[in-house]
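Only one structure is covered here, and it is reproduced in the block below.
Removed from the display is one protein chain of the complex; every other protein chain stays in position.
All chains are identified by letter, namely A, B and C, in their written order; residue positions are counted from 1 within each chain.
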Amino acid sequence: MLEADNLECVRGERRLFAGLGFRLEAGELLYLQGRNGAGKTSLLRMLIGLLPPESGEIRWQGMPIKTAGEHFRADLCYLGHLNAIKEELTPLENLLAAARLAEEPLAEDDALDALEQVGLAGREDLACKHLSQGQKRRVALARLVKERRPLWILDEPFVALDIAAVDWLATLISGHLQRGGLAVMTTHQTVAIPAGTVRELRIGH
Amino acid sequence: MKDRFNLYRFASPATFYPLAGSLIPYFVAVSVVFGLAGLYLGMLVAPTDFQQGEGYRIIFIHVPASWMSMFIYLVMAFWAAIGLAFNTRLSGMMAQALAPTGALMAFLSLWTGALWGKPMWGAWWVWDARLTSELILLFLYIGYMALTAAIDDTRRADKAGGLLLLVGVVNVPIIYFSVKWWNTLHQGSSVNLTKSSMAETMLWGMLLMAMCFWMYSIAIALIRARTIMLERERHTDWARAVIAGAHE
Amino acid sequence: MLNIIGAVIARDLKLAMRRQADIVSAVFFFIIVVSLFPLGIGPEPELLRKLAPGVLWVAALLATMLSLPRLFADDHRDGTLEQLALAPHPLGLVVTGKVIAHWLVSGLPLALIAPVLGIQFDLSADALLVLTGAILLGTPALSGIGAIGAALTLGLRGGGVLLSLLVLPLYIPVLIFGAGAVDATVSGLGGEGHLSLLAAMTIAAVGFAPWASAAALKIALE
Partner (left out) sequence: MIYWNSLSDFLAMGGYGLYVWGSFGVTALIMVMEPILVLRHQKNTLARLKRQLRAESRNTAE
């Protein structure tokens, strides 16, 4: 269960939001909405613990994420608007290295399977710098295929995806929710998620 | 419990700003008094030094400037530690307000050291531990100011600068002892409180000058801190009131 | 704990191997700078022997600096740094791994090439041995201290120049004892004392600097 209480966000000299709170139970998805610059990404960065809120508190399973620290991060999977893939490595190497660095062992077969699911079969051995923007995004999304950590925080996951990929990702997310996972994401287009409870939170006025 | 003494209240800019404003004139006055007394004792009354002749009188600014350059750095590091530990807004502003004065003190220490070294040792610059550490200290001040100036977000600037200050506090002693082992030329410490080799008037002159430099630094840092404070807090109610009430 | 450090080292080394030009250019920079000195100073062997330790060490210092701005910048730009900061282990361990990898790629090659360059300066076999040992022992400290500077200047305009301004003054002890070890050997005093001080500094720097860098990285990621 993820809870946010009375969050306040100040960036530079501007107060982006204040008094923001929500409560998200297992199997629920939270859509963050708001115009550009409303503070969606800032809120996500607060939720993953990289940006300390000006005031307020975020709790995971009842414990403030600041004190939970590594226990919280062991439950967290974050996908930013940057792909976090290395241009010099192949998609397969990227997946395996990311899994190793997150201390989440991933078998090579599982990694290959994930790459096949995102439609990168046959490109496993090509360095990522030779891939297109959309393909790079798919490499990043491939991380989610075998992801079993309960809390997913996704920043604009549908951007730069074609219709088929959007459907695939929506199914993947609903599978995660059905397994009792939680997800928070920002998006401009509302994508129907087949299963799970969807909540919405609008930031800014 | 409302009127219980609260340290945080004095650490808040809204309280600190007027308080600093009313204190500045006193620091200036005390600094001037100490300065005049120190100069009188040191330059007019104190006898000559039998080893160094009249040239030793540079000590009346060299030693206070050196002390202040180190002391200000320690104070900045202290503020930095407070700021990083408790996330107080005031700490970063104080560190930033102190830095230019600290850098000037380090410069003065080097400058007067060179002017003293030339007639005494026959060289403007001697690579000994104290001189080299003082030079590094100047670089650290400049590095701190350059780093905080390069970061637009004041909060990040304060934190990054604070971290640099703490790293510097660890390193300056290491550098001092490294250079000391590398090459030992400098005379021993000139002030030894138990058995001073200096005439009493000289010692008093120097201490008075040190007090003058100290009070000067506080006064100038407070003025600078007030400006920084107003600039950073210009959207708050208290700052608006101050700005609106100020006459140009 | 060793797991994660190993994982970071393995990844960074793999990346470095895919971009060998960077390693090679740092080594060439080292070679060229060192070789320029005899041309500027003149060929007297006595003078060259005297200058060799300092010249080699200053060149090694500058060559290590070359790759520092990219230590975290690449990971920062592509978002990997965020993922590293979110992994369920202390960021300091990750930075320890990165510092070790940086040393393997930038410090170690310098140590290996230094004895060859020392011959240009007419150093004796003893001195060459101590020189290699000193650079081997001292460069990890350079990588460690440099990591703090790289983390503090991450993403800033003019970061490279600022990085040198912050880091070079802090390199002084390493320079003094590194060059001192060779000096002492050349003058027949024995460099063991200097070498053990270098080792102490490296242990302190590699143990402490990653945590300071991690704190700086968290500030930069806010």
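Just so it is clear, contacts are C-beta pairs under 8 Å (C-beta built on N, C-alpha and C of every residue); 3 or more make two chains touch, one makes a residue touch a chain.
Treat the numbers as computed from the prediction; the structure is a model and nothing was measured.
Undergrad: In the complete complex, the chain left out here touches which of the visible ones?
TA: Visible chains that the missing one touches: B.
Undergrad: Looking beyond the chains shown, say which of B:L115, B:I142, B:I174 or B:L207 touches the absent one.
TA: B:L115
Undergrad: Which one, B:A46, B:I82, B:A95 or B:L164, makes contact with the chain that was left out?
TA: Considering the complete complex, B:A46 is the one touching the chain left out.
Undergrad: Of the listed residues B:S66, B:T101 or B:S178, which contacts the missing chain in the full complex?
TA: Once the missing chain is taken into account, the touching residue is B:T101.
Undergrad: Under the stated touch rule, tell me which residues of subunit B contact the chain that is not displayed.
TA: Looking at subunit B, the ones touching the missing chain are residues 43-48, 53-55, 57-58, 61-62, 65, 100-101, 104, 107-108, 111-112, 115-116, 118-119, 216, 220, 223-224, 226-227, 230-231, 234, 239-240, 243-244, 246, 248.
Definition applied: only the chains that are shown with their structure count from here on.
Undergrad: Going by CA means, which chain is nearest the middle of everything shown?
TA: Answer for the innermost chain: C.
Undergrad: Return the chain whose centre of C-alpha atoms lies at maximal distance from the corresponding centre of subunit B.
TA: Centre of mass proxy via C-alpha means gives A as farthest from subunit B.
Undergrad: What whole-Å value do you get for the distance between subunit A and subunit B if each is reduced to the mean of its CA atoms?
TA: Distance between chain centres: 48 Å.
Undergrad: From the mean C-alpha coordinate of subunit B to that of subunit C, what's the distance rounded to whole Å?
TA: Measuring from centre to centre gives 33 Å for this pair.
Undergrad: Distance from the CA centroid of subunit A to that of subunit C, rounded to the nearest Å?
TA: Centres of subunit A and subunit C (C-alpha means) sit 37 Å apart.
Undergrad: What part of subunit C is in contact with subunit B in the complex they form?
TA: Of all residues in subunit C, those touching subunit B are 148, 152-153, 156-159, 162, 165-166, 169-170, 172-173, 176-177, 180, 201, 208, 212, 215-216, 219-220, 222.
Undergrad: In the complex formed with subunit C, which residues of subunit A make contact?
TA: It comes out as residues 45, 48-52, 70-71, 73-74, 76, 78, 80-89, 93, 97-98, 100-103, 127.
Undergrad: Looking at the complex, which residues from subunit C come into contact with subunit A?
TA: That would be residues 3-4, 7-8, 10-11, 14-15, 18-19, 77-80, 82-90, 94, 218, 221-222 of subunit C.
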